[in-house]
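All protein chains of the complex are present and in place, except for one that has been dropped.
So, chain A:
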Amino acid sequence: MGLLSKKDSKLIMDPLADNNPITIQVLGICSALAITAQLKPSIVMAISVMFVMGVGNVVISLMRNIIPSKIRIIVQLVVVATLVIIVDQVLKAFAYSLSKELSVFIGLIITNCIIMGRFEAFALANGTWRSFLDGIGNALGYGVILIIVGFFRELLGSGTLFGFKVLGDPVEKTGLYAIGYENNGFMVLPPMALIVVGIIIWVQRSRNKDLIED
């Protein structure tokens, strides 16, 4: 990348694979799994988190020398909460049905551990531009997992992607359904999100032996 130095591009690329916030650092699973039954809410969630993390990291990084360390958690919470309110109001104004679907999980971005974790570990100690890149990188790593999980759950669970019937019509028995394929309704239910993430972790760690625990 010409625009970014090698060190900077590492900030973006690392969280995408070997230091992924969800599968390696185990942060931010709370709000991630419940909304991945379909692809569209997963993408909206990923974009929301990217906005909150990018801007939040910049704000915290700008203020890092004037925040007293004793009350830094409260300051961080206020910054995140403000950004999340912006996201929530924008969604309510422009995508009301989607914001109903995501219900409380937009609000729960506030307590998303990735955000607080990056504030603590990176933005409080680094410059503005690097903090911004770090925020975007981690949000991308988070978004990638969300989109993978959402993709498989929607495809296998309802046979659609973004609401389009890619596998044919289950009622009129076209496409794959003509030869006896059935939707696996189980994939839509919450427990399967956990199992899909478990399988992603399995695949990732068997490809990269360094990541294996114990």
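The rule is short, and it goes like this: contacts are C-beta pairs under 8 Å (C-beta built on N, C-alpha and C of every residue); 3 or more make two chains touch, one makes a residue touch a chain; residues count from 1.
One rule holds for everything that comes next: contacts and distances are computed from a predicted model.
> Among "ABC transporter ATP-binding protein", "Autoinducer 2 import system permease protein LsrD", "Na(+)-translocating NADH-quinone reductase subunit E" or "Phenylalanine--tRNA ligase alpha subunit", go ahead and choose the protein name stored in UniProt for the chain not displayed.
"Na(+)-translocating NADH-quinone reductase subunit E"
> Which is it among A:L16, A:A81, A:A95 or A:L176 that touches the chain not included here?
In the full complex, the listed residue that touches the missing chain is A:A81.
> Would you indicate which residue among A:M13, A:I43, A:M63 or A:L108 is in contact with the undisplayed chain?
Only one of A:M13, A:I43, A:M63 or A:L108 touches the chain omitted from view, namely A:L108.
> Of A:L33, A:A139 or A:L167, which sits in contact with the chain we cannot see?
With A:L33, A:A139 or A:L167 as choices, the missing chain is touched by A:L33.
> Contact with the hidden chain only, please: which chain A residues?
Within chain A, the residues touching the omitted chain are 23, 26-34, 73-74, 77-78, 81-82, 84-85, 88-89, 103-104, 107-108, 110-113, 116, 188-195, 197-199, 201-206, 211-214.
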